[in-house]
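Note that one protein chain of the assembly has been removed; the remaining protein chains are unaltered in position.
Right, chain A next:
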Amino acid sequence: MTANRLAESLLALSQQDELVDLPKDCLLSGSEDEGDNDGEREHQKLLEAISSLDGKNRRKLAERSEASLKVSEFNVSSEGSGEKLVLADLLEPVKTSSSLATVKKQLNRVKSKKTVELPLNKEEIERARTPLEQEIFNLLHKNKQPVADPLLTPVEKASLQAMSLEEAKMRRAELQRARALQSYYEAKARREKKIKSKKYHKVVKKGKAKKALKEFEQLQKVNPAAALEELEKIEKARMMERMSLKHQNSGKWAKSKAIMAKYDLEARQAMQEQLAKNKELTQKLQVASESEEEEGGTEEVEELLVPDVVNEVQMNADGPNPWMLRSCTSDTKEAATQEDPEQLPEPEAHEVSESEGEERPVAEEEILLREFEERRSLRKRSELSQDAEPARSQETKDSSSQEVLSELRVLAQKLKENDQSRKQKASSKGTIPQVQREEPAPEEEEPLLLQRPERVQTLEELEELGKECFQNKELPRPVLEGQQSERTPNNRPDAPKEKKKKEQMIDLQNLLTTQSPSVKSLAVPTIEELEDEEERNQRQMIKEAFAGDDVIRDFLKEKREAVEASKPKDVDLTLPGWGEWGGVGLKPSAKKRRRFLIKAPEGPPRKDKNLTNVIINEKRNIHTAAHQVRVLPYPFTHHWQFERTIQTPIGSTWNTQRAFQKLTTPKVVTKPGHIINPIKAEDVGYRSSSRSDLSVIQRNPKRITTRHKKQLKKSSVD
């Protein structure tokens, strides 16, 4: 009998691998760790079975000796024992107290005894007489769906039990949010897709292709291995595109041939040829998809296609998440190796980047996040297995696949760039804190996006759910911490050498709290001072004690007030009660106020706009303005021109004596006592008679007018 049992257990053990139970498949423990230490475990099982032959502790659960991936109460793996884990087992207390045992037994008895037999149930099962019905029932039963009433499925029931109301609400809110986001995204995509302009699409496609090409080239330089895979992908996409689009009767040529085909034999033949080719090509694709290797790939493509782009974003979004990046341990590698080979490229890329990551976050966070990741991958796989059979032949690739692929590539590239840039930033520690601070934001969003609107299906998922809620609470904290840690260097007083950008506002705090080197004075002042100084000193001490507590804030406030005061004021021309009822407590309507408000034009920017520590008075100095020139003299058209001519001072204070004299010589100097004849018409005209007026001597030849010159010439000639 014992031998029989042993044989049974062994059998169960060997069967375990083939067990294709859906929830079981989802279980990480079931599928993941099998490949590695299969033999070892089997050996242990055997030993156990043999040891249990004496019959004492048959039901003893296998002890776990190796470190498990998940050490948490939600994820107890049942790999050691041959039996399945039941929820009831877990809910039970570890030790049943002896006092309650009797009561319990009684209760159990009561429970097992059914007061009323339910013949209906049996009847229904019996009712399924036709093979179809039987099959359906079978299926329902297998999936643990309610057969009788539209009651809750066991899973749902369990979920109800497992979750508190608040948790459920939270969870629902999250899901709603995610769903909403997804729907927005979908709507957007639909809208974009709906655009009829062929040109637009062409341009978009072209742009995408170009971008992808560029990125690919970049990738080629940076990471040849990844580039090769990308290349393969591109090739595949090209093939798919070719198979899907060409050799159908949708092309221009094909259409023209279709018209001709009715009359032209050749055309008909050509068409047929084309169709045959098309068939051949598509057939080939199917054949390829059946083969093991291709399957995953196409699946993946489909998986990427079928859900929406949100999922895709999710997939790739773990790139910018610094936590995910750094959590590169052997475990993730294991997980990666167990996953489909097609899913590898990205994790690999991560690893490449990850291996460069220096610091490791705290272990807890790491574990949490890893679990997160695992769960996601699990879900994906479950989805795969669900979708696999129906989706296999269903979806042919459409043109959008190309787009999606290219987008994928774009995203991947971006991720890599992000990584690189982050690394650069890390190397140039804390020079640009803003950029770093921005990044945690998507990180915060991600966990929400990651959760797909999906029903919990298995118990483990349920448990995970609970954990998730717990994690969601947990997660923001490290982010906040990160922010703080990033902010602190910003607040930290910088060295005075640190150069500020011009555009950057000058930080007042920095300005005033710069750590300046202290002087090592040769002669340190002696402290002892006279009595009358002491009083002052005391005051000073008090001042020092209270120094700088509110100085900056006060100053900023003052500046704000000054800025406000200097702003041009709007003119409000509303007449309350005009055109409407007026009176106490009645205010003119907003519309009216808006209509009659004359907005003042914005003045020129303040001089102290970028100088935080300065308030410059923008008021016009009228007293000075009274002394300034306010009318442009004749030949000048712009005040700059005139300003240039008056910039040189003429006074003797600023000039040498000689220069001063020269600058101040009058245009015309008359000899004292000489008679100056009045001007005659001849003087003005060109034909002047003898004019020996020596009283006028030209001193400043530069200022001679042309007329004078002419006259001078004339007179000299004469």
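The rule is short, and it goes like this: contacts are C-beta pairs under 8 Å (C-beta built on N, C-alpha and C of every residue); 3 or more make two chains touch, one makes a residue touch a chain; residues count from 1.
Definition applied: contacts and distances are computed from a predicted model.
**Student:** Name the absent chain by its UniProt protein name; which of "Sorting nexin-2", "Tubulin epsilon 1", "Hexaprenyldihydroxybenzoate methyltransferase" or "WD repeat-containing protein 46" is it?
**Tutor:** "WD repeat-containing protein 46"
**Student:** Out of A:256, A:269, A:641 or A:670, which residue would touch the omitted chain in the full complex?
**Tutor:** Of the candidates A:256, A:269, A:641 or A:670, A:641 is in touch with the missing chain.
**Student:** Please give every residue of chain A in contact with the chain that is not shown.
**Tutor:** These residues of chain A touch the chain that is not shown: 496, 506, 508, 511-519, 521-527, 529-530, 532-533, 540, 543-544, 547-548, 551-552, 554-555, 558, 607-608, 611, 613-617, 619-632, 635-649, 653, 655-659, 662-663, 686, 701-704, 706, 709-710, 713, 716-717.
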